[in-house]
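Below is one structure. I have some questions about it.
With one protein chain held back, the other chains of the complex are shown just where they sit.
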Amino acid sequence: MRPVGLVRGAWLVLKKDWQLEWRTRARLTATVFFSLSTLLLFSFAMGPGIDVLRAHAPGYLWLGILFASILSLGESFRVEAENQSLTGLLLAPVDARSIFLGKVLGNATLLFALGLLLLPVTVALYDVDLTRNPGLLLLALGLGCLGIAAPGTVYSAMSSNARARDVMLPLLLFPVLVPMLLAAVSATKFALMKDVQEQLPSWLKLLTAFDLIYLSVGFLVFPRVVEDD
Amino acid sequence: MTPEARNRLVAIGAILVAGAALGWIALGNMGENLVYYWKPSELLAQGEKAYGATVRLGGVVVPGSVQWNGDHTSLTFQVADTHLPTAAKVTVSATETPPQMFREGIGVVVEGSFQSNQVFKTNRLMVNHSNEYKAPHDGGMPGDWKDTVTQAANEQ
Amino acid sequence: MKPFLLSRPVLLLSLWAARALAEEAPAPVHPAGIEKAVPSGVIEGGWGYVYAAYTVALAGLVFYALSLWTRRPGAQPPPPGDTP
Partner (left out) sequence: MPFWSPLALLAVALGLVITHFAVPTTRAWMWKASAVVGLGALALLLYLGLIWAPPEAFMSDVGRILYVHVPFVWMCMIAFTLNVGCAIAYLMKKSWRTDALAESTAEIGVMFGAGGVLMGSIWARPTWGVWWDWDPRLISTAVMLLSYVGYLAFRSFTEDPERRATWSAAASILGYVSLPIVWFSVRWWNSLHQVQSTSQSLDSQMRIVMWWGTVTMLFFLFAFVVKRYEIARSRQSSALEAPPEAPRQEVAA
């Protein structure tokens, strides 16, 4: 068989992930309800003061996405591990790096869809103003989801086979994500609220830089990670 | 091109992308806007927009401006951008007892909010030490606050 | 799991020692005499903090060396059947 090219391989993996997801929509449904309840819990815990809630809405939104990403990332390789399909993919002449790219994009689109669904909820619960800068808000959301998905894919491939995998994924992922998350929360904040110091472009650039670092490092180490499976 | 050579090329490309991104963070000056605190001039430049929000203000304590109120429960002083007499100044009213290092001319960072009466109210006062460590017998002035301030003063 | 568990007593003990010593130090409150309206800007005393920090340093080195010694190869041969 002729080896499949890098981009085409990634596209095939991505398409397969999308099809699987679309057929059941199980992952998306589960994560949506999980993060919905997280956002609700935040609004209960922080009391009725709408000013406090509005000020912290970007943080709650990203924490909701982050917690949900643990579920969906863990699931993303559990499916493969159960059916031995990762081995199948690797035996097929698909480059492991294509699998990485495809999986990252698959996970990122799932998280992005989740974020899109959560945005109206933040309006209802925290009374934020989405119309201030919708384009850059979506850009921040997309870059942030990509930033969670890139290291998350590497770690979920690792922890899907480790003992106590449900503990391992957040333990490894959260510290690495903190700088990225900080940039994402700030970018979202300045897209939602008044940006007196024009900080938004800087945070978006920082977010892009983190995405590039995580994507390329993950791209380099992922083949080694799945090889041993 | 053999597959191995192409793989190596792709790997080198990925390393270059990561390095370039790190260099971009380092040299891209994007940190300038990502402030941990505002300087008085930046705060004043906001005008009315700055009122009320919880922000941080950093600068040097203007010599001669430190005053306690009658029963020693609150402290007012002015914070300036630099040591220069022309620098922008903001009056700060602190309810917290300052650390012992607090003195005229030292760098401080205060957390609080800018009131519409042009006073910055704070209950968290932090002292910012420079990177200078000198023995006391050295004499001379207290270490200038941060390199940039020193440079700015030298340029004048 | 062992190395991970052993590092905890080191941390906890150092934390405890540090807090105990630091609390002895005078709080960073300026002695508020009316005649001394402006703080002097020089820390008075504060040796408690110094001792606390040096204790953390020494405790870190000593406890880590101890943990290396207790884990040394051949210290306690694991009883048969103990390994999973």
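Letters A, B and C mark the chains in the order given here, with residues in each chain numbered from 1 onward.
Criterion: a contact is a pair of C-beta atoms (placed from the backbone, for glycine too) under 8 Å apart; a residue touches a chain by one contact, two chains touch by 3 or more.
Remember, it's a predicted structure, so these values are computed and weren't measured experimentally.
Shown chains touched by the hidden one, complex as a whole: A, B, C. Summary of contacts with the chain left out: across A:39, A:89, A:172 or A:207, the touching residue is A:172.
Of A:70, A:154 or A:207, it is A:154 that touches the chain left out of the display.
Not every partner is drawn; the one left out touches chain C at residues 1-4, 7, 10-11, 14-15, 18, 22, 25, 28, 41-47, 49-50, 52-54, 56-58, 60-61, 64-65, 68, 71-74, 78, 83-84. The missing chain lies against chain A, touching residues 151, 154-155, 158-159, 161-164, 167-168, 171-172, 174-176, 178-179, 182, 213-214, 217-218, 220-222, 224-225, 227-228. Seen across the whole complex, the unshown chain contacts chain B at 22, 25-26, 31, 34-37, 58, 98-103, 106, 109, 124-138, 142-143, 146-147.
Note that in this section only the chains that are shown with their structure count from here on.
We define each chain's centre as the mean of its Cα atoms; on that basis chain A and chain C are separated by 38 Å. Those residues of chain B that touch chain A in the complex are listed here as 3, 10-11, 14-15, 17-18, 20-22, 24-25, 28, 30-35, 38, 42, 46, 49-50. Touching chain C in their complex are the following residues of chain B: 66-68, 72, 97-104, 106, 142. By the touch criterion stated above, chain C contacts chain B in their complex at residues 28-30, 32, 34, 37-44, 46.
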